[in-house]
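Mind having a look at this structure? Questions to follow.
Subset of chains shown; positions unchanged.
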Amino acid sequence: MANTFGTLFRLTTFGESHGPAIGAVVDGCPAGVPFDMEMLRSDLSRRRPGQANTTARVESDEPEVLSGVFEGRTTGAPIGVLVRNSNQRSKDYEPLRELYRRSHADYTYDAKYGHRDHRGGGRASARETLARVVGGAIARMYLATQTSVRVTAAVTALGEISTERTIEAMDSERVWASDIRADDPASEARMREHLAAMKMTGDSTGGVVSVRVDGMPAGIGEPIYDKLSARLAGAMMSINGSTGFEIGAGFEAARRTGSTNNDPFVVEDEVVRTLTNNSGGIQGGISNGMPVIFRVAFKPPSSIAQSQQHATREKTVVDHLIEGRHDPSIVIRAVPVVEAMTMLVLADLWRMKG
Amino acid sequence: MANTFGTLFRLTTFGESHGPAIGAVVDGCPAGVPFDMEMLRSDLSRRRPGQANTTARVESDEPEVLSGVFEGRTTGAPIGVLVRNSNQRSKDYEPLRELYRRSHADYTYDAKYGHRDHRGGGRASARETLARVVGGAIARMYLATQTSVRVTAAVTALGEISTERTIEAMDSERVWASDIRADDPASEARMREHLAAMKMTGDSTGGVVSVRVDGMPAGIGEPIYDKLSARLAGAMMSINGSTGFEIGAGFEAARRTGSTNNDPFVVEDEVVRTLTNNSGGIQGGISNGMPVIFRVAFKPPSSIAQSQQHATREKTVVDHLIEGRHDPSIVIRAVPVVEAMTMLVLADLWRMKG
């Protein structure tokens, strides 16, 4: 396994959904950064299930800071944070011991490790993302001492329904006021209906998270293998259920000509900018000072409240209805995780820029 | 900068387009691997310009193996390979000294390094990808001693024109027989017309490379930050001009429901497989034994034979027609680079699996 993210600003995570706790260790955060416990709590509560339109499990997710913070500031030492799992009901999972759930990681974990924790996915569970949010919050505290970078992310597509607003217009406050992390009241209502339909039919839906980073300084990204675009792509595609990543015009750029896709330069107040932002704020893997813009696709959750065929360890195929509460979408809960991974990439590349 | 790719099977590269040479160092290739000089030459010739529909510059690209190979086999020592640049005409580039070419990396390199090599892009030039192809060829030699993995890549979209063939039907021989790396004779003719139109108008076009990896063993990928999907995404988005990555159903999965997107299991000859392959051969970041399938979007080249507005180091905007031969598309030459990066990811994750 590879459970450390980053080169200089590094997050190491551990813990399974049905073990005693999830842990995060941030190493490489400089000393003297004001540690904002309320920001950490707030970020954790944003990803917590038990909110509208996510699963009903109640998790308190109170973080315990074990090290690296003294008298309200980071000390330069590694920051260990633990969040206990309050809701370990292993009995529920006994029927799953011999089952490879369809489109889950059960089969691949067994193929790789020969031994698996069948209680709800172990390390492949979405609960793992909690530690990413811890890391992202600390990255944000660090970045706040260095630059005025702000990350805004929102659910901009849910199934066939897309927002009508541009990524430039997304508003962070509006997003967090929306229980489904939608930016656009017009499409939000239809997204809500779609979610209700999914719940009704026991089905699930995919979606897209769009991200805009404002206040980006130019010069961030380390060619040629740690380009900003490459690091963001790797970070996003490490999140559970992500299936696609595009920056700027993305797949649309593949359909265009150079004369239409190139971003014209303008000079405003002695600053070189571009009129359009098809490059998503990145050229040659380095930020150009324009907003960084990207999108992440998420598949519909594999767990649905319908009987489906699954495989077994005995290599048979069986019909099975998996009990339990199923989230009709992961994309809603992915929003703070996408934000956290963005912060971690930026903090690491910031420290590497030298 | 960050010019080393990989953890155990590592490629370090150096060299600029207008310096004396491009170099690649592969460290972590085990001893005893038969070194296939012809494969290396052949892979390099596949990415070489001077072929139909790519720029007309003639580069010989003869690799010199400097170390790590003895009596036809790798020794376990780092393999250094040098390819001289035969065509360094720096005078052509003097007018570019003060120019930031539109949508090029000129501005971002200057913002980051305060000092740049204006002769054709320096490290941001496509010539850098030559060293990736060297690394990919050696990765392929290594993988051939371990597994029967085969990578097939093709241009499946060029501008608005897409192949009609499925990714499952792509055929490697057909692709390499096509000078535009197209898989499908039907759409190939239209792609060729599109390229001709681009040349005629001095414009350029984007495109998509699709990839299928056959013979994938199950169990490759290192959760949670070096998932196979994450490593592939990071690798592909580090290639010049790439703007998007999707695995399996990709962005289409975001529009679907779980009941339609989940891949039904089947058991054939005691092997667990899936009927469909919407997951692209990966679950939880680990290969499941099905073909790994992904797509990479490339933007249209920024250099076009039309007068465009560019910025200057003096922070003005000027109209300028950049002289020289311009490639109407990078996606054709990207095919062997995408293959090489795929091989490098697989070789590294294979060595990490332990």
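We just call them A and B in the order they show up, numbering each chain from 1.
Here is the rule we use: contacts are C-beta pairs under 8 Å (C-beta built on N, C-alpha and C of every residue); 3 or more make two chains touch, one makes a residue touch a chain.
Because the structure is a prediction, the values reported are computed rather than measured.
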Entire complex copy count, 2 subunits given: 4
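Criterion: only the chains that are shown with their structure count from here on.
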Centre-of-Cα separation between chain B and chain A, whole angstrom: 26
Residue numbers on chain B that touch chain A, as the complex places them: 1-5, 7, 13, 100, 102-105, 107-109, 111-112, 123-124, 128, 157, 159-160, 198, 203-208, 218-227, 229-238, 240, 242-251, 253-259, 261-267, 270-272, 278-280, 282-289, 297-304, 306, 308-311, 315-317, 331, 352-353
